[in-house]
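Take a look at this one; I'll ask things after.
One protein chain omitted, others in place.
Naming follows writing order (A and B), and every chain is counted from residue 1.
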Amino acid sequence: MFEAIAFYLFAFLTIAMFFIAVTTSQALYALTSLAAGMIFISAFFFILGADFLGAVQIVVYSGAVMALYAFGMMFFDTTRDVKEKNGNKYIVVGLSVVSAILVVAIFSAPLVSENITALYPMVEGAGNTQEVGLVLFTKYLVPFEVAAVMLLVAMIAGIVLAGKDMDLSLTLLDDNEIEEIKNKQMKKVL
Amino acid sequence: MEFYLYLALFAPLAGSLFAALFGASPKTIVAGLVPSILLFVSFVSSTVLLVHILSGGAVVHVEMMTWMATGDLYIPFGFVVDQVSVTMMMVVTVVSTVVHFYSIGYMDHDKGFNRFFSYLSAFVFSMMVLVMSDNFAGLFIGWEGVGLCSWLLIGFWYHKESATWAANEAFIMNRIADLGMLVGIFLVYWNTGTLQYEQAFAAMPSLGTDILTLMGIFLFIGAMGKSAQFPLHTWLADAMEGPTPVSALIHAATMVTAGVYLVVRAHPLYDLIPNVGLFIASLGAFVALFAASMALVNRDMKRIIAYSTLSQLGYMFVAAGLGAYWVALFHLMAHAFFKALLFLGAGNVMHAMHDELDPFKMGGLRKVMKGTFIMMTLASVALAGIYPFAGFFSKDLILEVAFVEHHYIIYTVLLFTAGLTAFYSFRLVALIFHGEERYKLFGIHPHEAYKFMLVAMSPLLLLAIIAGSFKMSYFEMVTQVLPELEYHIHHPVTFWIMTIGTQLFVIAAIIFAYRKYANAKVTVPDGTSKIENRLCYKVLSNQYYIPYAYEEYVVKPYRELSTVLWKQVDMKIVDATVDGIAGIIYGTGEKTRDMQSGNLSTMLKWMVAGTVGLLSLAVVFGLAVRYSAEIKAILSGLGV
Partner (left out) sequence: MEIGLNHYLVLSTILFAIGLIGVMRRKNLLLLFFATEILLNSVNIAFAAISHYYGDLTGQMFAFFVIAIAASEVAVGLGLLIVWHKRHGTIDLDTMSTMRG
């Protein structure tokens, strides 16, 4: 009963937040509602017993990703409305609805679910975090490491792309040049 | 002996390749001399082999290498020199050596001198492969090789429309016949499981008559094409468009006799099916008369000789068809010598007359061309079959064969043809060398050919005269492999009556020809004289309207059909389909080019559309899999 109430409540909230996020013309509203939606989604994870995933969702999305977006927005002139001149609204909505119906059809029709067997069943009597750790560091160790490397690559890429004067290498310059640059920057600040 | 075999076989190939090196460069005498000398080497090797065989040596049989070995099929490049093939080798090498040396003079002023020798030697090589192979597949290689070289040489002056036309005609006619030959070879393989002569022939007596008859007929169709027998005969006369040495070598002495060689080679087969043999003989007799009649009125020197070749081939087929294989081979040999001589003589005349071919425009040439005159006259005598020249022995034998085998109709036809042969040969000689000097009217100043050309021809002259005296030794040699049938007319009176009668008949024909054409009254026909307007003259001079009929009832309908197929089927269906596919792709590209507007937003929309499409497919296939049993039931209910 509580589960049902919680599901419908959060479902309503999530849909509403995300709807605002895609329809509002104010970037700030969109950001805020998106962050809220992310947190509401973590609620589903808790309901479903995926505690660890819920925690990660809050930490990564609401924490890291949203913070990144917030920083990103500071670079751009987001107060100015980007003109959303849409050619045909019906196409947009129509395509989305059709795809939604098709996905629902796939899920609801007894096509897939009949022959699913658990590959890595839940371990009896262990907490969710423990279970996740067990599977993640045994069966999915290699993908985990790959994901880690990917994140590293993404980090470096982000720094390189967003950073200034990245073609300048202080280690390759001699002391006089470094001194010159320092003076120049001091001047700018002053 | 193997060394000589390889030498005889590959020397012409080496010569051909050597001449081909100079193919694109201007005339170099080396390119003519080296192949000729190499051919002489080949000739000497063949002679060594002949001596070996004559002195009772064993048959030389070598297997150079494996050609094909797949499953049960095993075909080697095997060569055999036995009594039959050594005869052919001698004929081929003698005539081709003479023709090569002769051509050095004849082709003197031709731009394609080097090319000519390359082709000519390649021809000799192919011919050697044909006659020396020990299996049907090798024979077929040589068969196609000589066909190719014949095509190259007939169309040697490719800038002449008529030459290319004649070359193509010869090639196509031969292709039609070769199809029959191939079917025959397939039948042999299918039923005996081998293509080696020995094993195939050994397996044949146990086969049914029907299948043997089919084999015989199909192989003979190949022979008909190569030897220009009716109804595939038209190409031979047109093939005279090629240079005259080519006509002498290919279209008189060697290639056209390949058909006879095939029948002789396959004698164990034809012995089993006398009905087919009789058909061959009948056809041969018919062709002998048919070709001789066309030669009577023709006004083209080379064509007259070509028809005479056709006629003599008919004689050979009569002998071969009646089972007298050695007689056929003997006549083949004798005929090769005097016919090549006749052609080379004609070449001299042509040279002298600046490529004029109409004998009516010549006359009285014996004063300027003494050597050629003597040679051609003697060759004609040999052709007519006067004692003691080569033609007498061989041709008389064929007549005897027909008589002894009680085929009196064939005998009569051949006897009559012998008269016709004598008549048209001497009509030609008389028109060219005797009578008024009509060439003066046309402002031509004839001259005798080079001395060395005449010298080169002299071996042929010698052989044309004395070849008949080899008869008995030849008989002894060849009958070691061929059926030993000696024909004797038992009653000496009959024999003498026949021989002397034939001689008298032939001599009468010669005299008649001289009386009619060697006088001063002969003029250049202009189409107005009485004889020219007679029906029979017209029929004969138009070659019985057969080329016309082919043109009208085969070529033209075929062309019509081709046009219809081209316009209706090819353009409207095949091309349209291909173009349609291309058009659809092109059109789709043209239309969907707009999709690539470069606008990311549009692209995203397309992406979503694609997702929708894939999802629908997933649904459809999912349903199809889920309900496959039901779908099958419904489909089977519908009777699909």
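Keep in mind that, in the parts below, a residue touches a chain if its C-beta (ideal position, glycine included) is under 8 Å from a C-beta of that chain, and two chains touch if they have at least 3 such contacts.
Just so it is clear, the structure is predicted and the values come from calculations on it, not from any experiment.
Undergrad: List every residue of subunit B that touches the chain not included in the displayed model.
TA: These residues touch the chain not displayed: 593, 595-601, 604-605, 608.
Undergrad: On subunit A, where is the contact patch with the chain that was removed from view?
TA: Answer for subunit A: residues 1, 3-4, 7, 11, 14-15, 18-19, 21-22, 27, 30-31, 34, 37-38, 41, 44-45, 48-50, 52-53, 56-57, 60-61, 64-65, 68-69, 71-73, 75-76, 78, 82-86, 89, 91-93, 95-97, 99-100, 103-104, 107-108, 113, 116, 118-122, 131-132, 135-136, 139-140, 143, 147, 150-151, 153-155, 157-162 touch the chain left out.
The definition used in the following text is that only the chains that are shown with their structure count from here on.
Undergrad: Please compute the C-alpha centroid of subunit A, do the same for subunit B, then give the distance between them in whole Å.
TA: Centre separation, subunit A to subunit B: 87 Å.
Undergrad: Could you pull out which subunit A residues touch subunit B in their complex?
TA: 91-92, 95-96, 98-99, 102-103, 105-106, 109-112
Undergrad: In their shared complex, at which residues does subunit B touch subunit A?
TA: Residue list for subunit B touching subunit A: 605, 608-609, 611-612, 615-616, 618-619, 622-623, 625-626.
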